[in-house]
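The complex is shown incomplete by one protein chain, all other protein chains being positioned as in the whole.
Showing chain A:
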Amino acid sequence: MPVPPSSAAQPAQLWPPQNGVTVDVETLRGLAERMLVTRVLDTEAVRWQRQGILPAFPPAIGQEAAQVGSAMALDRARDMAFITYRDHGVVVGLDSDLTDYMGSHLALWNGGFADPNKVRHSPLQAVVGATALHAMGWAYAQKLDGTGGAAIAYFGDGASSQGDVHEAMNFAAVSKSPVVFFVQNNGWSLSTPLDLQVAGGSVAARASGYSMPSMRIDGDDVGEVYAATQIALEHAREHGPVVIEAFTYRRGPHATSDDPSRYRSLEEERALGPDPIDVARQLVADEAWWAEAEQRAEQAVDAVRVQMQSPRTIDGNDMFDYVFQEKTPQLVKQQEQWREETDLD
C-alpha cells in the first residue's frame, strides 16, 4: 500500500509568546510568598523526620517555582490538579490546608485528609503516571459538562516512562480534552539520571507524536512558569491538551532515606544554576517585603508544626469505614471482631 501523505497538523507554537512575559508585582509577591512557605516546609519536614515525627519525607527543594508557579495559574473555581508525592508546592500554591496534607506524611492516612473537590487537587499517591489518566478522564467530563474547567497532570521525567502517561496523552489528544501535562524534569528519578530515563532527553519532544503543542520552559523562573501555564490552560480549554516541560533540578535527596552521594557528585550539585528562591527574590526586587515574607513563611510552617504535634490520632474504625460507600457484611463482621479483640478494657 502506498504511503499516505502525512496528515499530522503542525501543533500550535505557544512558547515563547510574541510579546514576552510580564507578571505584575502583586502576582509575583503571591508566588514568591508561597515558594518561601514551600521551602520552609521542606526544610522543616526534613528536620521533623530526623526528630522522629515523620517516618519519611520526599523533599521538593529546588522545584518550588515549577510547582507554585503552575498551581497558581489554575482557576480554582473550575480547574483541578492531579498530583503525586513530591508536589507540596502545588498544595501550597492552591492554599490547601497543610496539616491535612501532612497527614499522609505523618502516616495517619494515606492520601491525607483533604477533600479533593474542595482543595482542587487529588490526594497524593505513590504510583507515578497513573494520575495522568485521571486528569484526562476528569478533563473529558468537563468538556461534556461544559464547565470550561481544565485538568493539570503533574509528573516527572521518571514517570514519563510509564505507559499510563502515553495512554493519557494519546487519549487526551484524540478526544481534545482540556489537559495540561506538566512535566517537572528535575534530572533524577530517585537515583536514575535523565539520560538513562528519557531517550532524547526531552519529554516535550514526545508531544509532537501526539500532535499537541509543547512548551519547554525554565522551571526555576516562577514568572515564566506562571505565564506559560496560563497560556497552556487557555489553549487547553479551547483546543485540547498541551505538554509543558519545566526544566528544574531536584536539589535534595529522593527522600530522607536516600543517599545521593552514591549516585551524584557535589561538583554536579554546585554547578547548578541559581536557586529558584533567589530568582524569585530578584523578580520581586523588594528586600524589605522579602524579609517580612520570610518571617510569615516561618510562622505559617510553625503553625503546621504545632498542629501536627498536638496529638492527632486516627480512629481505627476509619480503616474499615472508607473502603466502600456501602460496606460489605464481611467487612462489618471483621470490624466488629477488630473492636472486640482490641478493646482491652
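The rule is short, and it goes like this: a contact is a pair of C-beta atoms (placed from the backbone, for glycine too) under 8 Å apart; a residue touches a chain by one contact, two chains touch by 3 or more; residues count from 1.
Here is the rule we use: contacts and distances are computed from a predicted model.
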item	value
UniProt protein name of the chain not shown, from "Urease accessory protein UreF", "CHAP domain-containing protein", "Transport permease protein" or "3-methyl-2-oxobutanoate dehydrogenase (2-methylpropanoyl-transferring)"	"3-methyl-2-oxobutanoate dehydrogenase (2-methylpropanoyl-transferring)"
Selected from A:Leu41, A:Ala135 or A:Ala246 as touching the chain missing from the view	A:Ala135
Per the touch definition above, residue among A:Gly30, A:Gly111 or A:Pro193 touching the missing chain	A:Gly111
Of A:Asp87, A:Asp164 or A:Asp220, the residue in touch with the unshown chain	A:Asp164
Touch list for chain A against the chain that is not drawn	109-111, 113, 115-117, 122-123, 125, 127, 130, 132-142, 144-145, 151, 163-164, 167-168, 170-171, 174-175, 318, 321-326, 328-330
